[in-house]
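Left out: one protein chain. Kept in place: all the others.
Letters A, B and C mark the chains in the order given here, with residues in each chain numbered from 1 onward.
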């Protein structure tokens, strides 16, 4: 199977390498060309422009850094739109908001092309090992056609219905995760201030009903004040804001998520926006001499 | 090793049977005698009163239904206090508040006895299979002496320091669990109202960083409005209240737990106090025609 | 002094009548012409189009129903923009968001005109009696030139600096008001359920440090479940959302406003969006048999 691949950032490179290793023919493009070298060394072809890649391939996958980049690669000169046509599919695996996704979808389909949004959950390592979770929505036929590629890239892929649903699912998951992180942080501080050893709390939690990889992975670092940014606090807060906005549109009252969102905002006001979102722990910690 | 065992409710019966199976000699007592029959059939002896059990055994374990029962078995006529003395140990595995635990501790130690509070996390099935988590605090030497019994009863035991810490650890864990349940409920309703299939959300969550047994175990039932009471909502809310009070005493501000606590109170006001705490989902659901 | 006046809704009619009574010469325009009859009977002239009014008057005031109408009157054919020019001033007293205000401001000033946004606080009755509070921002010279008109229309006017600040001030005030209404509602329900007479609470509050016109005015109606819409709940919730968004942009964490906002959203989900915002009381009330 032959696929185009636009964007060779951390995720894109790992994913395209993975496709090559599994026998796919891949034609890549990246804004800065030298980033193509490694994948070319492993057998990829290079396209000069997004348009050229789309012209050559029946299916083109993109994974770009943000909504602006995702739009640019489609709408700019020599972009996807110039060559997309009936019979060709375009799959955007970038994490973007539902509005951006809809805009791209409309443009692609108005040219007769097929479009799938397919944001992923998982970072660099799962990308390298094909352990991503793929949240696809849009053109069902294209989803099925892309099945062999998704099987290589992810441990599991979902087809979630109409365009926008992939982005929404990510928001809902991240919202829950943000509230859970706040609950965890409050518990860690309460344990310590209440005279317990918070390391014992980590051990007890890990044996119980809410044991989860995040507590296990981030807990010990948090107790060392280590907030190396895996997922920056300001991005987590942005996702909570967007999830709350989705709730607002649908008249869903979410008091716990709202409280968690304000805690993340407090984190931003304390200068913690660029470190890991687990730094919300700092907003709970004792600040001065209590009274 | 020979141990006394006071209280043959669901937990106590499973635990004493487990001790017998693993070669312990066990002398049991229960307020209603006929409940002793099954364990006697498996080799246990019977004591007529708590005092008699303590007189006979170097170490006596109790697991009773509530603080009142825990106090009664110690302080009433023919109670533990009449025979406890230097060289004997008493281990209360009931779930009680720190104040009750301290009161029992003072009485036992003033007679020269050794005392350990050791509430457990886990219900009937883990009790039968020796998979409890034991949260012990108090007399360290007694903790070590009881090691062989704890190894049979639990998959893991913790020694958490001074009396009261076992109870506190349970409160902190339950507080986190209550907030997590609220986060989960808000996410389920947001998914459904936002046009997603909440079953997909369960699947996506189970593949990610906050995958945990509680989501996996309770999620599908919640989507069927099935709130069969494993842990009644009113008890969960009581534990959140006590955890917030512990925070109050230590000047720890916990806005997410406070919001979750109010949601559980809303659940009580909706008549959901006696069903499972996952019924907090109902407080998030749409009530009437939105506007 | 001669002024143009665009928009003769409830507010506009009261305000233009007030200007006439106080000796101003007024040229009015309204989309549906017959609404001009009454003010014409009191001495106003009529302009056929917004452009014609602007052509005739040095200063033109507008008060329109919403952002769409505010934009239309400026940008549409025969709109304000066609005649605004150096030496002429345009004052928009509609309640709009900062973005709409900025858009109008840019268009007016690019033609050499002077622009002031001047939303008001106060409804029909204060408009009739000249007791409005005017929240002006933008062109300082125009603010001063319009002083005689503002003195007639309002009991007090403020100049708040750059364009957008008038709108922001309204959001901040409404945000505080929304939280205060929630605090009040919670207190009323707590009093009643705690065995007190909520009418006594109204009386006690009115004698104390937080006595205010809103408690006095709306309290008795709320105790009769009377939520006749003075300010619809859904509009109050929208203002809280916008105020929270302003806080988000400036990293201000506002947990109480966030909790109040979720309560108003709950109100919307209960079908109370179109009645008065005091109906948030219903979200606090007991729903079923408590446990």
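Things to note:
In this text, a contact is a pair of C-beta atoms (placed from the backbone, for glycine too) under 8 Å apart; a residue touches a chain by one contact, two chains touch by 3 or more.
Predicted, not measured: the structure shown is a model, and the values here were computed from it.
Contact with the chain that does not appear here is found for just one residue of B:7, B:130, B:232 or B:247, B:247. When the whole complex is considered, the residue among C:10, C:141 or C:210 that touches the unshown chain is C:210. Within the whole complex, the absent chain has one touching residue among B:44, B:80, B:134 or B:258, and that is B:258. The set of chain B residues touching the chain not shown comprises 241, 247-248, 251-255, 258-259, 261-263, 265-266, 268-269, 273. Against the chain not shown here, chain C presents residues 121, 133, 135, 155-156, 158, 160-162, 165, 168-169, 172-173, 175-177, 179-180, 182-184, 186-187, 189-191, 193-197, 200-201, 203-205, 207-214, 217, 243, 246-247, 250-260, 262-263, 284, 286, 290-291.
In the analysis below, only the chains that are shown with their structure count from here on.
Centres computed as Cα averages put chain B at a distance of 55 Å from chain C. Among all residues of chain C, those that touch two or more other chains are 255, 259, 266, 268-269, 273.
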